[in-house]
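Here the complex is missing one protein chain, while the rest keep their positions.
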């Protein structure tokens, strides 16, 4: 059961149709406030007790000329009475605030879906800008859709005229009018949005009033207007959700907080050194506002300087963290190699984007796995982790800090643009439930008679000791030239280099003992086919496997959070399946690692178009492999 | 039969023992001129008609204090009457010019081998500097070796005193005295060295005279002195060598010339942009002296600038080449990604060194294969080639240029520190025998009515056209953001990104059709065990497999020059062997690629101590696998 | 160095490509695009001999809007790509477009070295004192205390002055222009083009979204006369709405001061005359900032020196002349060889 704290749900006016889940996409010009609209709707939906997932889709331009297709900004939400795993394959409802938004998004709407259009923007000029030869509202372009046309611009202007706002300001409330209508359609509570508006425009009360009026007007329009067809509003029952206190969280937020939480658990200061790059900049922005958590942030002159200053910070006895995206990570490679050789803790976060090179900065991809696992000169093993969802970023942030500090190693943590920007409901954990893992720095008394040996090793972890500058008696010198086992002095000795290479490899391999055994998310521990995923494909795979299992297929879902080292039982686990399928938003990378490690005939499903997988794409791939099989149970 | 042009072989004085092959190592202080000594001996040996291979081993310091172990410089040569594949596992003869040289090198000398020592340097001070507690000539350290002690310092001083050279200059001729002795020992002709000395010291004739006198004195010493035991000089018969004109060539020379030759065949100017780094700097130095070959060289401010200016040069219609070693290549990763996306020709040479990070710059390794094949952000496939010996660098340089220009792609060409510095005899090819592959730039008349499409594609190669700035009507703009198929204009379109990703991958994969099918160097096309190698392990593998086959083992040697794409028949070839063994001077990299590609249970043999493989190491690894097998023929 | 523009049949629009310009409406970069197209038409190099190279940033989208050859490269590295183009083909007329982040943050080193090497190209640094493309973080030229997403409590770094940096980098040509001053800019760009070597032009540009009005104190029409000093070689330094203010060396000190003409007997003769060839004077002028001083625009410094690429090909030509025909077979056969007979 869901109780929404301090919020009263309005009584439903008209008889509503019940649906299990819905996908709505808001689309408009960059200036139309679609992202705000989406996040308000997300909150209202969470408060209504649905499970949900979202996908914001920004334009690449900062501010494209108004009305152009490349200036369209969209926000998609999938919500329902059941567990929601992805933002949805295809919208049931598209809200198009202008012709360009219709042009760009119509192709994805479900056949028979609803299209809501602001006719006020369908001027000749705008149609032309959007590249329409004729008015799609008048030709047959929208056949097969349920189309709701209304002049939202005009209706908004009328609703707000009493508040003395300029025309421009009035039109900026259009998104609230639309939100009001959608609130009515899905029976959401307006109160939290009203509160949010009051708060946001505290210093401009007339703007707040106008927006609130627009919100109300849109809602009333839904209640009273004659909507075409049998459209009478919907009910989406509350989902069966683990009880507790929830919030919406983006991957960027959860990751930033996870890193801060991890360093608190490690009893360390966090020094984040970063250089802005889409879509990783948010991590810098969020952590820059967390100084009271003993977080120091530094916008370096470039990615190399960011990596190097993070490593310098680790040398000095704090946790150095550096965040970037693919091209920036490429620049950090040489420095990361030093951290591997010097054996210093370091967390490197890669919020992946579509590539190669500059690629499509605002589109998502998970094509930096090769770079993470193999992308350095020489034998330079390190730990690679991958978060699987916005909320999971919190725990993976902590895990990255734990492994980096316990094993004195760089850890590469992979997120992606989709996960970073999308938000999902998060059952907020109690920070006190997390086991602290305070770092024990070397102390003068540890060394007894002899001198400090910076490359002595912990027998169990093979980690070297960490001595903090400022500690008397532990002065030592390290660097990138091969270090003598024990003393750390420069050594050109052949056998020492072999030994150190082996030790570095063994240390990282040994971490497999310190991570969870690989489990199966859904399905049996062996069988006809395992779908193996990593990163943000978790959502679509999980739903696809669920659907397939419902359909009687013998499929299991295995999801990796530890990419390197791999869980120690993974090879055995995979060998229990006839087929292994690896969907990736790249041209086949994890699949290479699995084939090389375990000689399993794993096969890739690749998608490299900057968009997350659709559930059906994974379903189809599995079906095509299993339906062809003779005789056996599907 | 061997004829040495213009050189008369001296008649042999004493009855000599005939040996099939010999390994000699010259070792001394950095100031002792061991590299010069070695290269003179190499030339004399080549003139004597033996096959040979060499291994220079420099100290890491520029000029370490005299007499220290870390200042020891060594040069090893293996020569014989049969085909010589490596510089030899263990010296038969060690020449130690001082205690430090003895200290560092004695451990490697063959049991029962000969140690020649300059007693004049075995002073208390020098012994201490070398870290000896007692004089090894007096304790039992040299038991089991044949030791030849003589005061070379004093003998040299005496030999040169008539030439009015200073004491310091006199002592500098010690190496020539020693060379004279070794010339006698192996019956080599002094004439070429005498000519070389006259030439080198043309402006200092008294120095030339002193050196020549020292050379003669050492030789006479061998002829006349009572050498201990049964040492009476050796004969090494001429080897059975393909007739023709030969020279000694280092990998650096052959590679520089190969790149220049390739650009000549492509009818292009070569623009080399590089930043100095050991052991790659030589390429820059050599090409800097080749301006008359339409070679422009540029010492950039760093490796990033080097890569970028090379790419700029390719954009402008010449061939951009950039050379470096592991850490420098790491810095070029982002720029190489741009060349992949922009589809511009580029040759990137990596003269690999021991790592990770700064590692051991003067030691060899082949641990940058991961970096070459996988080390970029996103899906960024390119061509990876690997030379197998100093002389082979010439042909691989040409092949790199051919593929880069034909397919409009970056090519990564792997060499290593060992190959770069070592020299081998080279049957000099006739440049006229090479098939030219002139680049055809787009011309205004190619485009007909429409506008120039920089991302149109050749149907067969999938290469895009190359239009040279300065050509009227072909102006176009390209960049790192995803390009529209055909026009090259910025495109954020999802399906275009998928298509371009697929095209880039298909173009590189398709090159497999344009490279030789993989052959077997020695042994059968299928059988019990294949040893698969790449790069400079060619020598030891080839000799080891030869020895093993002589010993009745069913082993084959497969050597890859094309690492990516792999030859199209390789998978089938490998599947014909029960076992596949991959020796690498790294922690197992090619083996990963082969396992992932072909699901063959290839196993690694790794060596990461900065030294090339010994033949016996490979023999032992093979034997341990085959000897254990029941019943069947070895 | 003051080569007059050749008469040219080319029009500004001949330098415009067919691509839609995608900066934010009101961005200062539109005006610069116009100014550059105008300057190129005046200069008259055919578009096929012109190459625009840029890094990454809003400003770096520039090449797509030109009908010339263009290469939109990677962040910060444009000077290196441009150097490569000139090494490959010194006949190309190379223009570089970069931003304050692209050119001075990640790309500071390449800028430094392109300038000191004196590679023959025009470097236009679009300085909006902010990172536009990545949504508003402060840049190395942002004023201390700038609040931005990465510095919510205000930036702490001391800003760089692009022109002082360039002078310290041993640049041979340093100038300044302003987005809004369409009459002035093409002339400065022509001067830059006429100069042999690396010509550095800082162009102030208004980022209307993230740093609106940063240069209003001199770039707005109403403020220009008082806020700006337009430099002309050999001319006395006069400025002001009523052309009644001037710049002179403060007596007995090594610093500048603003004086009022006619007050305390000060006449034009007391004022400094601009000398483009004095690097120290250029430094003094480059350091002038509102409100105490007018901002100096125009050519601050210009020195004759051989361009790097010219020197490179001089060496190549000399080597060819000395070394004779390059013969690959002769090269391979140079040094010690031996023959193995049949």
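Note that the chains take the letters A, B and C in the order they are written out, and that residue 1 is the start of every chain.
One rule holds in what follows: contacts are C-beta pairs under 8 Å (C-beta built on N, C-alpha and C of every residue); 3 or more make two chains touch, one makes a residue touch a chain.
Just so it is clear, the model here is predicted, and its values are computed rather than measured.
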Among shown chains, those touching the left-out chain: A, B, C
Touching residue (missing chain; options A:204, A:225 or A:245): A:245
Contact residue for the chain not shown (choose from B:182, B:284, B:347 or B:378): B:284
Sole contact to the chain not displayed, among C:21, C:164 or C:326: C:164
Contact with the hidden chain (one of A:54, A:146 or A:309): A:309
Options A:110, A:237 or A:269, residue touching the unrepresented chain: A:269
Residue numbers in chain C that touch the chain omitted from display: 105-109, 112-113, 116-118, 140, 153-154, 156-161, 164-170, 172, 249, 254-255, 278-281, 283-284, 287, 305, 308, 311-312, 315, 318-319
Touching residues (missing chain, whole complex) on chain A: 1-5, 7, 43, 46-47, 49, 192, 196, 241-248, 257, 260-261, 264, 269, 271, 273, 290-294, 296, 298, 300-302, 304-318, 320, 334-335, 338, 342, 427-432, 468-481, 489-490
Contacts of chain B with the absent chain, listed as residue ranges: 61-66, 68, 70, 275-278, 281, 284-285, 288-289, 291, 297, 299, 301-303, 327, 357-358
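Everything that follows uses one rule, which is that only the chains that are shown with their structure count from here on.
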Most remote chain, CA-based centroid, reference being chain C: B
Between chain A and chain C, centroid-to-centroid distance (C-alpha), Å: 40
Mean-CA-position distance for chain C and chain B (Å): 45
Chain C: positions in contact with at least two other chains: 56, 74
Contacts with two or more other chains, residues of chain A listed in rising order: 70, 327, 357-358
